[in-house]
Structure formats: C-alpha cells, structure tokens
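With one protein chain held back, the other chains of the complex are shown just where they sit.
Moving on to subunit A:
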Amino acid sequence: MSTSTGGRHTSAFDVRLIIALLLGVYGAVLTIMGAGFTSDDDLAKADNVNINLWAGIAMLVAAVLFVAWAKIRPLVIPAAETTEEPAAGDTTETS
C-alpha cells in the first residue's frame, strides 16, 4: 500500500487561499458591522474608534493580497522523484 517513493502528491489545497477565505469572510462581516450595526455604546467602548470598520477593511485588503500572491506564484507541483534534497555541491555559502 505504501510505496515509499510514490512521488510527492500535488498539494490538494493552497493554505494561502484558506487564509484569504478566513480573512475575507471576517473582513466582510466586520466591515458591514462597522458600517451599519455597531451601537453607540460599542463605539464609546473603543474610544470612538470604529474598530470593526477599520479592522474589517484591513482584513479585506489582506485577503486580496493573499489571493494575489497565490495567483502570481501558484503552487508548483514538484517532479515525481523529489524524495530527497538533491545534494547540490554548488554553493559557496558558509555557515
């Protein structure tokens, strides 16, 4: 059942898109809350900073950035025999 060198499976999912999904949904909910549904009491709590709105917008921006990153540098599906790190001796970097 387990062939040890079956090659790397393609990554079934990209964690960047999941992060974008989470931040996107949170951002959308918070922005709507901030724009219309945050009571004056809640506003006063935070010293009249509409933190829902601002945090919401920031999260939306972050979500867009993650999607952009995932689009610009999509996951590379490694070649079948990338089981071990190739022992490339071509470096000059010292430790």
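Methods note: a contact is a pair of C-beta atoms (placed from the backbone, for glycine too) under 8 Å apart; a residue touches a chain by one contact, two chains touch by 3 or more; residues count from 1.
By our rule, contacts and distances are computed from a predicted model.
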Absent chain [UniProt protein name; select from "Putative D,D-dipeptide transport ATP-binding protein DdpD", "Sugar ABC transporter permease", "SSS family solute:Na+ symporter" or "DsbE family thiol:disulfide interchange protein"]: "SSS family solute:Na+ symporter"
In subunit A, positions touching the absent partner: 1-2, 4, 6, 8-9, 11-13, 15, 18-19, 21-23, 25-26, 29-30, 33-34, 37-39, 42-43, 45-47, 49, 51-52, 54-56, 59, 62, 76, 78, 82, 84-91, 93-95
